[in-house]
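Here the structure is laid out as structure tokens; the discussion comes afterwards.
Yeah, one chain of the complex is gone here, protein chain that is, but the others are all in their spots.
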Amino acid sequence: MPRALRVLVLVAAAAFLFLPFVTQNPYYVHSVACKVCIYVILVSGLDLVVGYSGDVSVGHAGLYAAGAYTAAILVTKAHWPFLPAALAAIAMGALFGLLLGVPALRLSGPYLAVSTIAFGIIVQTVVNEAENLTEGSQGIQNIPKLVWGRLNFEGNNLYFLVYPLMLLSLLAVHRVATSYWGRAFEALKESSIAAECSGISRYRYKLSVFVLSAALAGLAGALFIHIDKYVGPTTFSLQLSILFLIALIFGGTRSLLGNVLGCLVVVVLPDVFNRFADYQLMTFGGLLLFTLYVLPGGLAGLLRRLFGLFWKPRAPVAKAARDAVPSAIRVREGEEARRATQAGGTLLSTERLTIAFGGLVAVNRLDLAIRPGEVHALIGPNGSGKSTTVNLLTGVYRPTSGRVVLAGRPYGNASPFEVSRSGVARTFQNVALFGDMTVLGNVLVGLHHTFHGGLLHVLLRTPRAKREERDARLRALSLLEFVGLAGLAGERARNLPYGKQRLLEIARALAQDPLLVVLDEPAAGLTAGEIAGVDTLIARMKERGLAVLLIEHHMDLVMSVSDAITVLDFGEKIAEGIPADIQKDERVISAYLGTDAHGMAADA
Amino acid sequence: MLEIRDLVVRYGPLEALHGVSLSVPEGKLVAVIGSNGAGKTTMLRTISGLLRPASGTVSLEGRPLGGEKPHVIARLGVAHVPEGRRVFPDQSVLDNLSLGAFSHRGRTPKKEIDALLEDVFTSFPRLAERKTQLAGTLSGGEQQMLAIGRALMSKPRVVLLDEPSMGLAPLLIDEVFRILSLLKARGITMLLVEQLAYRALAVADTAYVIEHGKIEISGDAKTLAKDLRVRAAYLGEAAGKA
Partner (left out) sequence: MTDLLQLILSGVALGMIYALLAFGYSITFSTSRTINFAQGEFLMLGALTGLTAAVTWKLGYAGALFASALVGCVLGVVLEKAAIAPALKTRSAVSWILATVALGIIARNAAERIWGTDDVRFPAPLGDEPLTFLGVRVLPQELLVIGAAAVIMSGVELFLRKSIWGKAVTAVAADKDAAALMGINVPLVITFSFVLSSSIAAVSGVLVAPLTLAGATMGTLLGTKAYAVAIVGGLQSGLGVLVGGLLLGLSEQFTARYVSTGYKDTPGFVLLILILLVKPSGLFGKKTIKKV
């Protein structure tokens, strides 16, 4: 955001605090503005789930209810003051979010949407039935006045409580979204497999963000009870959950302004057009369909596009960090490296590794040993099981039998992000970059493991959080320098030419501080000149002590960089040795060319 | 029978084919050989309509196929045996074969379909034994036979074969190529894409070598088999000189 715009936003945000002095009309201040603020708190949290994380919750009304009832019960029955009751409401929202997210987010698919709908309905049932706590269908009345000493938040004054809280919520969401958390979400959304292989746990992040979102819904609920000084079960219907989604989508996801505009529309529209009350759902449903397919990005997206006619965002110019280059590649020292050498000079080995899909045995009792610091090539004709082996080594597939041992320690059932964390990074045969992110952003995803400050550091933007971000950026730039992409740091990854996309994948893999880099056909689709570049790059990686497993079809490249070659055919190892021997091996030649090529060549 | 002229295909930023031309005469077996990533599969997928060409034409018996949907092209008589076989794993061998005849269902009397089926079972006795077994439980070689049998069920004008030897053990590869020469003897027009160059050249009438999305060499298969440049393309220059 340019400085002028930032100042403008801050001034506008401050100016709105004085709304109750501009108009005393309780309809505008108490009924509309306060409600909008509370909705924004909830919807900005919903944006984390829908906009950033890419899941759909159709049960936020249930979480809202959990917060509202927790606060209402505590202030009326236990006579707690507002603040602890609100904190309890936040905790309750988060708890329900956790209970719901733990099962529902295990698989990707419509599971969260289905579970949240069901959850919303169950909350209504429980609220109606647990009469001794919730007063059933009557609802809880007599919510005490919200007065702290001389501060009175009754009537229009409630605005002075909810408006600052709304700003804080927006700030919190903004900080999460612009931190390494936001990058993790975006990466997971674009390619969850590439994100996992870059060391990000899909489950952990999706769950955390859902819990955070649920906590904000709990806070919104705790504030809501002070609007009408009443809370009853009919408020928290499935329709309300859908209304929140409409506010979010129509306003525009991933936009603070969009959250505010969307909530304003859903609060004000029914009042303005109260003659159409009978057609309200139809109108909102139509609005949602219209936004999804005609106005993606919603109101905020529309404004951004109009704005873009006058003001073109410039990609941040990244300064090359030439002197930082030597530090680009860090070879892990200590524990793992030590264990690697102790394990008899083998960094990674497979023991009778086997995987079968139905009746097809794709990899059959494969024994493979990669020594520290060597470039080991895995070659073989199409369909010989090379890519399947890569997927087994990186935790994407689970072996049917046999095991993989890294530095003396077997993987067990490690998932891809755990494999990445333990020191095996990879690239993909069909380039799997995060296309909408910048080149720099892609490498930063690989550097995810360097961020140790938790959510609190992100929310408070502590010096540590800032330092980690700054260090990671420098490191990312030097990695880009290493692969020769430093000049393109601000470019969107999808706009890179194909050959450079492959280099960017290598930079992202190197960012994970691996012990072993698995390059899955890094030269596929490249021109001869680009292949020569890959050749040098691999040599430089080796120079710095990295081990490389190279899967490749370009034999010139394989023969020139490899220390050892393993040849697969129909899922089995048919030869192993140094390049010169492999080139002369009869079985290899016949696997590639189909017959005794030697004889045929001799005829010629 | 099948003509390709100046075909250009792009995958996002990557141009996979840069102006490929070739022709498949009726009753002949034409082989396209080249290493992985050379654009062979892309070419076949474009012929059968799964990919759209950026420019260039594909025509079957003089009729242009450009821009047609894959199911229309299949109904016109182009049978594509895809890379990796792609049989329907949860359906029986028999169901897979009946689906092979889907493109001319209604137009062909049941008797004729039964005759086609009988024919496939004669060529592939293993399939007859496993008629009711789910295709996903077959071995790789059996799946390949099923995929070829499925294509034959469609009464094809031309059969496209994408690496039928892929991932198979040597003995099964022999079997696949035996079947190809059998089909050739029956006068079936075929376009074979294969990385096992010498095996493909041994059965083909004419052949094209494709590298980096371009036809590098073409000509009579027997002559090409003796051309050392073919070897160079596979095992690197060193092997070519060896």
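We call the chains A and B, going by the order they appear; numbering starts again at 1 in every chain.
Everything below uses one rule, namely that a residue touches a chain if its C-beta (ideal position, glycine included) is under 8 Å from a C-beta of that chain, and two chains touch if they have at least 3 such contacts.
If you're wondering where the values come from, they're calculated on a predicted model, not measured in any experiment.
Undergrad: For the chain that's been dropped from view, list the shown partners it touches.
TA: A, B
Undergrad: For a quick check of understanding: of A:I249, A:L393 or A:V548, which residue touches the chain that isn't displayed?
TA: Considering the complete complex, A:I249 is the one touching the chain left out.
Undergrad: Tell me which residue among A:S44, A:S387 or A:Q512 touches the hidden chain in the full complex.
TA: A:S387
Undergrad: Among B:Q91, B:S123, B:S139 or B:S218, which residue is in touch with the absent chain?
TA: Touches the omitted chain: B:Q91.
Undergrad: Considering the complete complex, identify which of A:P144, A:G285, A:G308 or A:P463 is in touch with the unshown chain.
TA: Once the missing chain is taken into account, the touching residue is A:G285.
Undergrad: Which one, B:M43, B:A74, B:V93 or B:L138, makes contact with the chain that was left out?
TA: B:A74
Undergrad: Which residue numbers on chain A touch the omitted chain?
TA: 50, 54-56, 58, 100, 102-104, 106-107, 109-111, 113-115, 117-119, 121-122, 125-126, 128-129, 193, 238-239, 242, 245, 249, 278-282, 284-286, 288-289, 292-293, 357, 387, 391, 396-397, 428-430, 432
Undergrad: May I ask you to list the residues on chain B that touch the chain which is not drawn?
TA: 48-50, 69-71, 74-75, 79-80, 82, 86-91, 95, 98-100, 102-105, 150, 154
Here is the rule we use: only the chains that are shown with their structure count from here on.
Undergrad: Using mean C-alpha positions as chain centres, tell me how far chain A is from chain B in Å, no decimals.
TA: The mean C-alpha positions of chain A and chain B differ by 41 Å.
Undergrad: Which of the residues in chain A end up touching chain B in this complex?
TA: Contacts found on chain A: 358-362, 381-385, 494-498, 501, 521, 524-525, 527, 553-556, 558-559, 569-571, 583-584, 589-595, 597, 600-601, 603-604.
Undergrad: Note which residues of chain B are touching chain A in the complex, please.
TA: Residues 12-14, 16, 35-37, 83-84, 89, 136-140, 142-143, 163, 165-170, 173, 194-200, 202, 212, 225-228, 231, 234-239, 242 of chain B touch chain A in their complex.
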